[in-house]
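One protein chain omitted, others in place.
Order of writing sets the labels: A and B. Residues in every chain begin at 1.
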């Protein structure tokens, strides 16, 4: 009565991408490996016609349109935001959801080298504390502190090639 | 492995299912076709609750479950949920429905006329026992009207609007793809109007009837007058990628509009519609809709109350889940109870008074 085909390449890629994203958010600071470099597989895994997404490059905008999602004109209208570089004006606009619906807070996917500023992370998912390096200025973290009034806030994936580091809104970040 | 031998869940569930299926015997296309062609109102009810319009699949679901209605609806919903959404149809307008039956209790006659259409309303409900004695019942032929009623009929509420009896419709130009879809997003409260009507459209007929009836008897704040009840067929109009609109087929639909009292100088309207011909359901559902605006929280006509509790798959599933073992939770309750009793006995043994309270389970 029930015959199921084995997973195709798209299914396997989405499954592996989600696993990387899930564990990276569950253990902030841990580096996980995506099956494919860049943002493409992440869009495929998370975004479809039920989403509104923003991107700062024409290629990513085309990718979003192809997923069926609504292309947001402004960061504030997006539930998924894909940035090739950090722009504090964009960050200030991120949707942080509400205390009633914290899930409305945006997911930010950011291209970012996993080197540079040293940070100390504490919070859920971390046994004690965890140090990471990310090419993000201390000002970004000050801004995040201002915007994310827990449980409101946004959640970030820092993508460097095939490597991803997740920092959810529940993580406390100390600039070292 | 004595420990394992006393168990054996896998074999038991397989054999239990076989017993059920054995009683139903072989299911073939002929049986499905018989159900489809002889039980149209049952098929309609199942299609409505499954929110899947396909007479053949509904008949198959009934055949496969032996007519266990909640199981039939579940198996259809589980199939439906895996199907892609290929297109979103244009909303059906009342005046476009190919109307077979249309009545109003609010006026003796209405523009377009009262059309009784097919109904048992005025029949004498007598069992045709002759059939069992070998005398088939052949329905007498219908006398054709002198002039056929027009297939399409105007909306009564539209006439009432022109007369200033009903508030102007706040027509919203929402693109069809932007209409919230209950099957793709969770029901949150206060529910959007689209979600409320979708939820009622797929609600369990008996559940809607029970709560709607409660509202009619006085547990609501409005006693309904049937403004317009309509059954008919609606074209499913979709847009071709090239831009032309076309009908992909027709579906049987029912809709009811009920009214009660004045609010802000206008008559209030309650509305419901569903797949298939199911008059009881749409009248009861429209009554719930009519009553919900001023409903006290927690009452049977409050939308959170009636939408949650008339969801057929959720209600029936939760009800039968109590057959599953609960011995771990029960053990946990027993433990707390025994300890409390021991504490009480110890206190009494020491001559202390113990405040006796009625036995009750925690409400959490």
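Everything that follows uses one rule, which is that a contact is a pair of C-beta atoms (placed from the backbone, for glycine too) under 8 Å apart; a residue touches a chain by one contact, two chains touch by 3 or more.
Simple rule for what comes next: contacts and distances are computed from a predicted model.
Visitor: Quick one: the chain not pictured, UniProt calls it what, "Dynein regulation protein LC7", "Cobalt/nickel transport protein", "Alpha-D-ribose 1-methylphosphonate 5-phosphate C-P lyase" or "Sugar ABC transporter ATP-binding protein"?
Guide: Per the UniProt record, that chain is "Alpha-D-ribose 1-methylphosphonate 5-phosphate C-P lyase".
Visitor: Thinking of the complex as a whole, which visible chains are touched by the chain that is not shown?
Guide: Checking the complete complex, the chain left out touches A, B.
Visitor: For the chain not shown, which residue from B:116, B:151, B:169 or B:334 touches it across the whole complex?
Guide: B:334
Visitor: Which parts of chain A are in contact with the chain that was left out?
Guide: 2-8, 10-12, 14-16, 18-19, 21-23, 25-27, 45-51, 66, 79, 98-100, 102-103, 105, 107, 123-127, 150-151, 153, 155, 168-170
Visitor: Provide the residue numbers of chain B that touch the chain removed from this figure.
Guide: Residues of chain B in touch with the missing chain: 1-4, 7-10, 12-13, 74-75, 77-78, 80-84, 183-190, 241, 297-298, 304, 308, 313-314, 316-321, 324-340, 343-344, 347, 354-355, 357, 361-364.
Going forward, only the chains that are shown with their structure count from here on.
Visitor: I'd like to verify one number: the distance from the centre of chain A to the centre of chain B, where each centre is the average of its C-alpha atoms, in whole angstrom.
Guide: Chain centres of chain A and chain B, defined by C-alpha means, are spaced 40 Å apart.
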